[in-house]
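Excerpt of the complex: some chains, original placement.
Chain naming follows the written order as A and B, and within any one chain the residues start at number 1.
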Amino acid sequence: MKTRLAASAFALLASGAVAQDLETTIPSSVGAVAPALQNHLNEDIFDGVWNDEALSMRDRALVTFAALMTRHEVNNIESHVALALDAGVTPAEISETITHLAFYTGMGNAIAAAEATAPVFEARGITADDLPPVDPELLPLNEEAEAAREETVQSNYANVSPGVVDTTREILFLDLWLRPDLEPRDRSLVTVAALIAAGQPEQMTFHLNRAMDNGLTQEEAGAMLSHLAFYAGWPRVFSAMPVAKEVFESRAE
Amino acid sequence: MKTRLAASAFALLASGAVAQDLETTIPSSVGAVAPALQNHLNEDIFDGVWNDEALSMRDRALVTFAALMTRHEVNNIESHVALALDAGVTPAEISETITHLAFYTGMGNAIAAAEATAPVFEARGITADDLPPVDPELLPLNEEAEAAREETVQSNYANVSPGVVDTTREILFLDLWLRPDLEPRDRSLVTVAALIAAGQPEQMTFHLNRAMDNGLTQEEAGAMLSHLAFYAGWPRVFSAMPVAKEVFESRAE
């Protein structure tokens, strides 16, 4: 049954541009050095996990992009931006993801991702008009949640680093998270993916809860873990699993 | 005494190709910018730790390759593949290590490692005939150990991510770990090296025990830690030391 589902999903996939894009992410040297790896890429990843309907192909493209950016896999980003666009991620969403993850994985990763993205945007005629403005009208703030967050951070860290406390509030939670061109659910999705890829499960509880508050389902979160195992390595995912388990269980209570 | 041992080992080393290979891993700019670093590389690393007989030069080459691949040090891989081959690692073992660590440190690292390895293989006339087939006859499974592993993972995570549970069993433990062209002991060696280099001591207990079940001695494991300090940095190793200590002590009981 499971095999049949996967096969039928692949029929859909194979008819589109994404399947071709996936092939282009592998240089020919892989087959020359590690035929078994080439086979895994084709069977388990491209014809496998990408077709598991528990997470949409569009979400998988976004999650993969977040992981590659976090891991500073500069050479793999260009092909995956093309793939993401073909899978239905908009140019505005790519742009916002880069800006968002600048803060969640460091400016250098964002600068490198922008450089790798620019030729794809240029080739497809994507211009500033297609991208989010510097100062859009912001989404409404959940004032109660923000007050709780600020209270926790203030009481813990006001004396440790007032700079961190201030910039976290002003730049991240009163601005970045309220920008409308990446849905809060997607913002959370790429944040959690980045935390898993970076090996920071200790920062995941807050963001996975926020992701699920923002609409990510438990099935999707579980499928993201399975997807990221291939791109960030099994150990990163196994370190994230106990945190996911705890979050899922605490929300079921 | 210790100095004498090291010196005599170096006589053997200097006569071989590995000593020359080690020199080629340093660009001339190092001496122009940091003469002290150049000196450390020569004295403490090439004439030092590589000659410590507690771990064979062949194992050190494999461990170093695993660390470089995990750290995505793309520019340093080609020279270290040549070094590994000269130190007695076979092309099939390099190929299998890349495929193995694809799962333990992420596909992107494996793809980059394959790209960096391809020119060395080509220059030495290594072809598909020298490499492991996609579907070799697998080693026999230790069914009891696998049943215990599966039971633990199932009971913890079946509801968190069925995809992770399934792929861990099907792709990793019923296939990858049973492929014959990299000894289980070496598979464990590169896995533990990758976990240390990635800063994941929390995943090390299972794999260091498995490595020692597969034949890695305590002395070799301790020497690997000392070797990796140079390639992954002292802090990575100091975070791994308490885990190694606990594993060693639990096995001595």
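Throughout what follows, a residue touches a chain if its C-beta (ideal position, glycine included) is under 8 Å from a C-beta of that chain, and two chains touch if they have at least 3 such contacts.
Note that this is a predicted model, so its numbers are computed, not measured.
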item: Number of identical chains in the entire complex, 2 depicted; value: 3
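One rule holds in what follows: only the chains that are shown with their structure count from here on.
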item: Averaged-CA centre spacing for the pair chain B and chain A, given as whole angstrom; value: 29
item: Residues of chain B that touch chain A when the two form their complex; value: 72, 74, 94-96, 98-99, 102-112, 114-115, 117-118, 121-122, 128, 131-134, 156-157, 159-164, 167-168, 171-172, 179, 194-195, 198-200, 202-203
item: Partner chain B, residues of chain A touching it in the complex; value: 25-27, 29-30, 32-37, 39-41, 44-45, 49, 52, 54, 67-68, 71-73, 75-76, 199, 221-223, 225-227, 229-239, 241-242, 244-245, 248
